[in-house]
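Omission of a single protein chain aside, the complex is shown with its protein chains in their original locations.
Letters A and B mark the chains in the order given here, with residues in each chain numbered from 1 onward.
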Amino acid sequence: MATSTTFLDTNELVLNMGPQHPSTHGVLRVILKLDGEKVMGADCVIGYLHRGVEKIAENRTYQQFAPYVDRMDYVAAVSNGLGYCLAVETLGGIEVPERAQCVRVILTELNRIASHLLWLGTHALDIGAMTPVFYCFREREEVLKIFEKYCGARLTTHAFRIGGLQYETYDTFEKDCHAFCDWFEKKVVEYEELLTTNRIWVGRTKGVGILDAEACKAYGVTGPVLRAAGVEWDLRKAQPYCGYEKYDFDIPTCAGGDTYDRYIVRMQEFHQSVRIIRQAVDSLPEGPIKGRVSKVFKPPVGEAYASIEAPKGELGYYVVSDGSTQPFRLRVRPPSFVNLQALDEMCRGCLVADVVAIIGTIDIVLGEVDR
Amino acid sequence: MKELLKAIFFVDLIKGLAVTFRNQKPSLIYTEQYPKERPFVAERYRGAPRLNVHPDTDETLCIACNLCALACPEQLIVVGAERNKETRRKELTTFTYDVSRCMFCGLCEDACPVDALELTQDFELASYTREGVIWDRQMLEEGPLPTEYKH
Partner (left out) sequence: MEEILDNPYLQPIIATLLIIAVFPLVAGYMVLAERKVLADLQVRLGPMRVGPYGFLQPLADAFKLMLKEDIIPAASDKWIFWGAPVLSTFTALTAFSVMPFSDKFYVADVNIGILFILAMSSLGILGLILGGWSSNSKYSLLGALRSAAQMVSYEVPLGFTTVTALMVAETLSMQGIVQSQLDKGVWIAFSNYGLMLVPAVVFFIAAVAETNRAPFDLPEAESEIVAGFHTEYSGFRWALFFLAEYASIFVICGIAVTVFFGGWLRPFANVGFLETPLNVVFPILLFVVIGAGCALGAARVTLAYEKAIMGVLALGMFLVAGLFAIPMINELIIGFFWFLFKVLIFIYVFIWVRGTFPRFRYDQLMQVGWKYLIPISMGGLIVNGIVLLFTS
């Protein structure tokens, strides 16, 4: 990673990648300092999608704010909803019924699959394979259909409410989930055939954008990026929520911490998510779906932090209450934003083409970075 | 040795080619030809709002309680009501719903105590003007009239 200077003292080329660029996944602006095609440094400029979500929270009641969190990481809206609900439930000391927790697990795992599928498709597209993205979207569509049947929206689902769920599962919910799992496992094999052993894919991803465990910890990077560096850290195991301790699953890890390992980790997570969904659907208990929450919800004065393992990493919500119906302050710890910090470190010494691959492999959603 | 032979004969690449070749079957085509074909819309879909009327009497079910307006995070619902002198009950006069600001979270329909306000399966909400997306009571009761596509 040494940034050796070239013999000729040429000016470095400053390339503005974005905010309008086909592969910055939204409106990220990266100022690249180039020596030929070699990257000497990368500065991220963010904020093009800033909507002041945290400020909006201060002017909405707890229930009213729930749909807004879906719009941060819109690819994994269900996970966002879960994180927010958990934080507020901790604050208000609300007991969530078993059934609701189980449905929450199923939906968030489905959402993890959908989010990883979108990552895989766009990542492959960035690296130049234009077909996986369509296959991925096909499978993702099936997930979105389940969401739509369950809660009436496909992307910004607003599936969970404080205290549990609003909607009871629909008639064929269990059947749909099982059918999806069976079908999806076959499809993952196809992606593996398309990419995992493909020499061009391996060449493009192996040894690219290495971020070792120490650097991951220094930057606070979480999620698949951390696990690809060999750290077995998954909040679902480390501090279980929603009854994750009841399910039997593994934490896939790799050692290299490069783009290929991150790819492998996420591909493994597909299988683990499918495992969790199968177990959860089979053990779906009967009972109420919503705990006791008064219509005018006023949590006691205090503060609460709840974090979950979102598809992209640790997603945390910190809520401060002054006893009124509206949060006094709400702070989000978005995984994309934290993981994006490592971009500069990962990019140094790479080629322009690798920057694209690295942005893809961090798996950022700009709605969450800028909030 | 086996690995080397595999590399020489491009086994990894041919495997990928086989996947794309297999997927060429016309029956596997997944896209819909909207608007020629109508998309799948679930029963619970949260689309265009509707103000339900009694099926027999055509009278509105809304009791003008204003709960939907209070529940709405965007405060886009305005309920106008008048107290009827004879029956001493509030009666709905106007009801506006600004669809352009709506994020279809469904909190209003959850709040409605009499199932008068409902989000329906209609999803074609485009309008040529900004005024066109602010729906009044009449429009909410009739529901949107999606354009029929001939081609």
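By definition in this document, a contact is a pair of C-beta atoms (placed from the backbone, for glycine too) under 8 Å apart; a residue touches a chain by one contact, two chains touch by 3 or more.
Computed from a predicted structure; not experimentally measured.
Asker: Taking the full complex into account, find the residue in B:Val19, B:Cys72 or B:Leu117 that is in contact with the omitted chain.
Answerer: B:Val19
Asker: With the missing chain put back, one of A:Gly93, A:Gly128 or A:Pro300 would touch it. Which one?
Answerer: Checking each option in A:Gly93, A:Gly128 or A:Pro300, the one touching the absent chain turns out to be A:Gly128.
Asker: Out of A:Arg204, A:Arg278 or A:Arg371, point to the residue that touches the absent chain in the complete complex.
Answerer: Final answer for the missing-chain contact: A:Arg204.
Asker: Mind listing the subunit B residues that contact the chain we can't see here?
Answerer: 13, 16-17, 19-21, 23-24, 26, 28-31, 33, 151
Asker: What does the interface between subunit A and the hidden chain look like in terms of residue numbers?
Answerer: Those residues of subunit A that touch the unshown chain are 13, 15, 21-23, 37, 124-131, 134-135, 138, 194-195, 198, 200-201, 203-204, 351-356.
By definition in this document, only the chains that are shown with their structure count from here on.
Asker: Using the average of all C-alpha atoms in each chain as its centre, how far is it in Å between subunit A and subunit B?
Answerer: 26
Asker: Under the touch definition given earlier, write down the residues of subunit A that touch subunit B in their complex.
Answerer: Residues 60, 63-68, 71, 131, 134-135, 138, 141, 145, 148-153, 156, 158, 166-167, 170, 190, 193-195, 197-200.
Asker: Show which residues of subunit B lie in contact with subunit A when the two form their complex.
Answerer: By the definition above, subunit B touches subunit A via 7, 12-13, 15-16, 18-20, 23, 30, 40-46, 71-73, 103-107, 110, 119.
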